[in-house]
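Structure record follows, encoded as structure tokens.
All protein chains of the complex are present and in place, except for one that has been dropped.
Lettered A and B in written order, each chain numbered from 1.
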Amino acid sequence: MSASVGYNFGFMDEYAKKEIRRTVLKAVAIPGYQVPYSSREMPMGRGFGTGGLQLTLSLIGVGDNLKVIDQGSDDSVNAVNLRSFIEMTCPGIDTTTSVDEANLIQSRHRIPEKPLRDDQVIVMQVPYPDPLVIVEPSEDRRKIQHGEGNYSKLLVKLYEDIVQFDEITISHRYPTCINNHYVLDPSPIPRWDVPKMHQSRALILFGAGREKKIYAVPPYSKAEPLVFDDVPFRIEDFRDEHSVRRPCARCGCTSSFLDEFIDSENGEKVYQCSDSDWCDEQLAQQGEC
Amino acid sequence: MGYVAIKGGGKAIEAAESLLDFQRAEQGADALPLDTDSIEHQLRNLTSRVISEGGLYHPKLAALAIKQCMGDSLEAAFTLRAYRSTRPRLLETAIHNSSGMRVTRRISAAFKDIPGGQMLGATTDYYLRLLRMNLLDESPEQFQKVASNWFKDMPKDAVPETFPKVVDALRAEGLLPPVNRDPKSDAFDITRDPLVFPVPRSAALATMARAEQGGLLTIAYSNMRGYGDVHPTVAELRVGYLPVFLPHPITGEPIEIGEVLMTECEVVAMYESSDEGSKPVFTLGYGACFGHNEVKAISMAILDRALQKGAMDGPQNPSEDAEFVLLHIDGIDSMGFCTHYKMPHYVTFQSDMDRLRTTQSKRQSGDQA
Partner (left out) sequence: MKKVLEVDGLSKIYGKGCSQCAQLTGPDCDTNICPQCGSVVAAHDLSFDLYEGEILGIIGESGSGKSTAVKTLYFDEEPTAGSATFYDGQTKHDLFELNKAQQRHLANHRFGMVYQNPHLGLNFGISAGGNIAERLLMSGERSYSTIRARATALLTRTEVLPERMDELPKNFSGGMQQRVQIAKALAIEPPLLFLDEVTTGLDLSVQASILDLILEIQQELKTSMVVVTHDLGVIRLLAGRTMVMKYGRIIESGLTDQILEDPQHAYTQRLVASSL
């Protein structure tokens, strides 16, 4: 593409990238705290991962190996779009679909099934950075509540849920407390992925481009979903009507988050691994034995 | 059976891109592409809008953005704004005094006669909105004659280039408070610092200057209609070219590097009874933006006044709430977020279904019990 001619490595100018790296340092230093930064406009829409993209572009360098996923898949339209933009503006980097090979992973809505290592960084794209926004529209007041660790309004919401539905109805974006103080929005990952943040070996960075916030779960941090002592946090349930765990229709795995869809040929419900790299790896292992 | 429906994204994106480019050219084999000079001049109002919302004064690139986005002002402003992210900020201009503006139009609704006089300029204000059918098949000769005829009848030095400002006169009379300028406080740069509320007035003004015109007008209109209590009078609205100065890299002396087309508006609203016991004075709302865009400048001035009131007395209406106004008027943010809902949300929807099924089955077993 001729349009790329004249663009700086990583698209943004160096000052902008430096500013983002400084913000990352602050975010790591104050786990879970949403650090404001002056988010730049990216050539894709706000909401398409511009926050994550700015983090990736600021952190990536020649020799890094990048994996980009959306909904668990490396080949979904948005992942492809982001990856080709990063490849175009960052000559000299490598890209991969393998979690093992990547040292930088940008993701939307999923954390890979395979546990990450301490030499990896995962960047999550965030639409709504503040978990308090559902109970308090004013950012000014939210900042005070965060500062004082006062999450009672959010807990009341959980209480009201249990009263009404006998169940906490938060499906994704489950508010999670980091190192006993700040509660963060883990981005729209399913509840399935929330426990992966706890004592994660990899640094988890969150970038909200439109809302202009960066926050982090540093390696080996506590990450505890907000719950009551006597009402446990529950991940998605993939058991069928006989309480048997559904397997992935493709690789047979019974321990991964599943996508549900209707087979266009026979109209039946099909379940498959949402994490495509994981699914491929399971299949490959079966081929070996 | 394919792996999942979202596979094959790369090819789809490429195909969508070439289809888009085909649409741009579908007029046919004998059609000519729009040239960007024509866009810049003949679609000058659209160019103004894109420059202003894009936050980058570059008419040529704005025209290019309009061409490539096929006239979608939001997309064009977005493209220009994204280009801006690649450019470093190297220097800052000093504070400019708009009395040095080379004015093409200036009016005041407050006074019949203003120092220097009213100058109607090019405006659609009193223009009958009748379709000019003769433009349907306007010939190049007719078109070119319009401009040459106009210059022919134009006397040299008909009007002065600069005019004194109406608000300066009001200020001299003590009807407006003196300019409160803290020489130490730099103007807030919204491209370098995030908005952390409460924000200084300069941050609010900068945000509004880049705002999407429709969004700004909607909120300002709510204030004018009664969700607010500003009864503004346009003290002065001026359109013209403002010379831009930058410090000389060696001497530091300000040197003119060019000029930008701007619209500026000052509204004066009913006085505040100040509890300081000092003289009551009018209050001022200020609006200014790149390009010729009067609706935007007036809306901004009204909202500036409304936000100042909200900051002082606490917001009583949405238009007086800085968080509400400033976080919802950016066209690039809002259109991007609106668009993103078209992206796949399979995982979160799966998670939603899990919660719904669980609560449904709980409700069901509860009903049976």
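Everything below uses one rule, namely that a contact is a pair of C-beta atoms (placed from the backbone, for glycine too) under 8 Å apart; a residue touches a chain by one contact, two chains touch by 3 or more.
All figures in this text were calculated on a predicted structure; none of them were measured in a lab.
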Worksheet entry | Contacting the left-out chain in the complete assembly, out of A:Lys26, A:Lys153 or A:Lys222 | A:Lys153
Response to the item:
Contacting the left-out chain: of A:Ala29, A:Ile162 or A:Ala284, that is A:Ile162
Item to complete: State which residues belonging to subunit A touch the missing partner chain.
Response: 144, 147-148, 150, 152-153, 155-156, 159-160, 162-164, 227-231
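Quick note on the criterion: only the chains that are shown with their structure count from here on.
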Worksheet, complete the sentence: Rounded to the nearest Å, the gap separating the Cα centres of subunit A and subunit B is 34
Fill in: Complex contact set, residues of subunit A against subunit B
7-8, 11-16, 19, 36-48, 50, 70-73, 75-81, 84, 109-110, 127, 138-140, 165-167, 169-173, 188-192, 210, 212-213, 234, 236-237, 250, 257-261, 263, 265, 270, 272, 274, 276, 279
Worksheet, complete the sentence: subunit B contacts subunit A in the complex at 1, 3-10, 12-13, 78-79, 81-82, 84-89, 190-198, 323, 332-341, 343-348, 350-355, 358-359, 362-363, 366
